[in-house]
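In what follows, a single structure is set out as structure tokens and then discussed.
Removed from the display is one protein chain of the complex; every other protein chain stays in position.
Let's look at chain A:
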Amino acid sequence: MKRGYLGEFEEIVLLTVAVMEGGAYGVAITHEICEQTGRAVRLNQVHAALERLEDKGMLKSEMGEPTAERGGRRKRLFTTTAYGRRTLQEIQEVRESFWAKLLNPFRPATSL
């Protein structure tokens, strides 16, 4: 297999980190996903996914600045690695090639 396998949720998390460009850490990512997808995502799920992605080398992290809201604790800020970005891109390409082959593209539903 050419690239590391990514679960659907992992893909979303990876994508969110990429979108947030440096400001990505546990709570912020969770809120972003909730807002964008409308899913009820739990903090521990996001943490687990982040940890897995870091293990796979698609994310890297460093400790950020402490804030008062966090009781003086630091955030772990995540950024995507080149490998992570390439993986996202490949996924996107695979999908686009499939969409292009679709003979009858779905039409947006206009009525019931």
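The working rule: a residue touches a chain if its C-beta (ideal position, glycine included) is under 8 Å from a C-beta of that chain, and two chains touch if they have at least 3 such contacts; residues count from 1.
By definition in this document, contacts and distances are computed from a predicted model.
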| item | value |
| --- | --- |
| From "Thiol:disulfide interchange protein", "Adenosylcobinamide kinase", "Sn-glycerol-3-phosphate ABC transporter ATP-binding protein UgpC" or "FtsX-like permease family protein", the hidden chain's UniProt protein name | "FtsX-like permease family protein" |
| Touching residue (missing chain; options A:16, A:30 or A:80) | A:30 |
| Positions on chain A contacted by the hidden chain, ascending | 25-27, 30-31, 42-45, 47-48, 63, 66-67, 69-71, 73-76 |
